[in-house]
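Only one protein chain is missing; all other protein chains are in place.
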């Protein structure tokens, strides 16, 4: 285990930026609270993406300019947002028809751990005195077409978050497709973690040392 | 078996009128195609009743004045209707939430047979070459609070339609609450058919002879 | 940039293949996408499974599609109509399979299919011949049968207004099966009398959000089935 080096790899903003590059034109996307939310502002120009928030809005826009907005127009993080032209409001059961029914193309979520088989843990530390709270995370991973994760490669203590098997309670088994960390972009392939791209100034060995399971290079699949 | 006597008992319009007397103020009502539809026009003044049609309208009004209307504003019988103030349109799944979920207070349906335990047969003769068609009848009897039936007491051949057990395929078992025939109003009680009211000029024996199961009089419960 | 509009009904249904499952909106003539159905007849795909509440009337629209011999199975609640002998004849001749489903169960199965719900329990059909082959189960002392969610390859529906994102609103009781079929098909095609610019539909009144719709095609003055039947028209 090595301690995190602040100067190496992508910043949080750059991680969001990198994830944004993979959001396809015309896709329907649900962004988790926190860093994933920031993906929206980095989607390359020329692409039109429609954002879903599970509390009942398709066509979510950015936060309102001033501190004003409408306290009844909020996102899943309960912060005020706007609605873009072409938006629609609906109730919670209809909102999860979109999620569970496989209509959302992409979601981007945070993670506590991801296993090499794509298991995601992002809702609970499993500590007995913690207040459990799951929200819509389990529904998203069960229903969305492509589940992507943005996370630091290691914890604050330097422990790997990409592991052979999650020690924290699962959000869902075998659900993650791609991971964006500060060090690399990694897919869940048929044989586990598979390097897609390295952050600038980071080499393969550096990432492998900080990954808690084997990491494969697929020829020609990264640079 | 006796042949039907046209001059005795209630006419079809009077049967609808009698059924209308039992429709309570403020109730939500679904009326089947045919004679049951006519109930609406006889509901006593001073009562406000809201009509549901399963093809997606609550607050159905009468047929439009002229032959005009809107071909996309129809009832379950596919005839043009109107919408009253306070109406709402909704899709089919929501419409059957109202039915299956127990939100409709009363439905009035036609019948081929009703058994003494309240079984209803009104959708199929069971003949092998008949085209089967069930529509919303099974949903209505399974979900509506009070299921009422308007029917001639006997078939054209003089056979009783109120029987010990239905010979036709069931729409639902033990679902009927009250029956309005040309001869009487009859409830399904804990012990079977139970007379509520006789049509003018009809006596108890006359009805009992034409009923294919035992018929009880509950003291003070009819006049 | 998102533009789901296609120029003609013919192009909108061009890729419906032999053996496809096709949900067709409408209750009677209200909401029936006649022009899309006629385009499907012209296109000629065969061995179709069609889901609709009825079996059409006259010899236009759905009845014409059945008459064309393109449909091998109909999933339906009420395949009788005063104005058509097409289905009864096919059925009695054993040339079409019928899956008879109560109307509310049909609606709920479609809604479940679109919602990622593979099965649910309902009281409808308990104790009747239509319960046959279904699993029965008791909850809180009452019996229910298990029904499966229903999905399709295509949905063909009709609405009054659409925008290029696929947001739809309907006219009165023409709404019926359209919104749920849109959710349950891999590819949903909506014909709209009016196509408006994105942003013109109030987000509070959109009935079908664009996420459920893949193609919209403008049919400015859609035919009414009852008019065609009254004029004795036959398609094609």
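Observations on the model:
Order of writing sets the labels: A, B and C. Residues in every chain begin at 1.
By definition in this document, a contact is a pair of C-beta atoms (placed from the backbone, for glycine too) under 8 Å apart; a residue touches a chain by one contact, two chains touch by 3 or more.
The model shown is predicted, which means the values in this text are computed figures rather than measured ones.
Considering the intact complex, the chain excluded from display touches A, B, C.
Considering A:16, A:39 or A:73, the position touching the chain not shown turns out to be A:73 (whole complex). When you scan B:88, B:125 or B:167 for touch with the missing chain, the hit is B:88. Residue C:204 is the one among C:18, C:99, C:204 or C:227 that touches the chain not shown.
Contact between subunit A and the absent chain runs through residues 53-57, 70-74, 78, 83, 89-93, 95-96, 99-100, 129, 131-139, 142-143, 169-174. Not every partner is drawn; the one left out touches subunit B at residues 25-26, 28, 46-48, 50, 52, 57-59, 83, 85-90, 93, 96-104, 142-143. In the full complex, subunit C touches the omitted chain through residues 108, 112, 115-123, 137, 139-140, 142, 144, 148, 169-170, 172, 203-205.
By definition in this document, only the chains that are shown with their structure count from here on.
Remark: subunit B and subunit C have CA centroids separated by 29 Å (rounded to whole angstrom). Each chain gets one centre point, the mean of its Cα atoms, and the points for subunit A and subunit B are 56 Å apart.
Mean C-alpha positions place subunit A and subunit C at a centre distance of 37 Å. Not a single residue position of subunit A touches two or more of the other chains.
In subunit C, the positions touching at least two other chains are 111.
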